[in-house]
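One structure is given below, encoded as structure tokens.
All protein chains of the complex are present and in place, except for one that has been dropped.
This part shows chain A:
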């Protein structure tokens, strides 16, 4: 064990945590386990990459794409990220309109929604492979030197940025859910949608807000992971187990819980890689998931059974 494990685990955990927040929100408000959450992460990364390439293409020769020191990427990436988030949100809303909303309107059971989501997930993944091929893609080819942080830990500026951005996003979202009228409506709908409607809350609007937040965060998670590792069509699918483990560990419906869950899973994976070898990474999430289900099914921040 080395202190560096902490940095690696936390950085990997940010992607899992942000994705898990979306999963947790859709679970508590739409009442089904949304298997497309992983693919929204991958689509977010690719859509952002496409916008970034388009901007770079349009500006070719006009402005050299110099990185924003000390980071590895230029200004096109943050701009493309905003556009990518908007596009990912549109994708999620379209998916809901075409698929999930229709099933909900028919009063379909959660298991039907889960299976529909599973099918949509496969289609989304196949779509990415069809459009972008399965070869990995990158936001940047700049190399970054990890800088010493003290205590034997090192991190690249990109990694630190990812940690900071995640903290800001989670805090903002936590305040939104606990302090605003929109958050209040989300919590009311998650407890009792029929009562929420009778008491004047527009449940369809709350559902839209949930997709917007979930898909927006998925895109950020995908871009972060793409920036620090690489972009692949299966990057989201590979995250599914860690996402579910983090969501359940944190307690379904809890935003800080999902984030903490993500960080714990990230750390466990880093630990497994260091102690047992890289092929054990995926097993870590599974072991944590099983342990939580046995020891504390309501999760760390859950409301009890």
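Points to keep in mind about this one:
The working rule: a contact is a pair of C-beta atoms (placed from the backbone, for glycine too) under 8 Å apart; a residue touches a chain by one contact, two chains touch by 3 or more; residues count from 1.
Criterion: contacts and distances are computed from a predicted model.
When the unshown chain is looked up in UniProt, the name that turns up among "Cytochrome c553", "Carbon monoxide dehydrogenase", "Branched-chain amino acid transport ATP-binding protein LivF" or "Respiratory nitrate reductase subunit gamma" is "Branched-chain amino acid transport ATP-binding protein LivF".
Within the set A:151, A:198 or A:294, the residue that contacts the chain not displayed is A:198.
Within the full complex, the residue among A:5, A:188 or A:229 touching the omitted chain is A:188. Interface residues of chain A with the unshown chain, by the touch rule above, are 181, 184-185, 187-188, 191-192, 194-203, 303.
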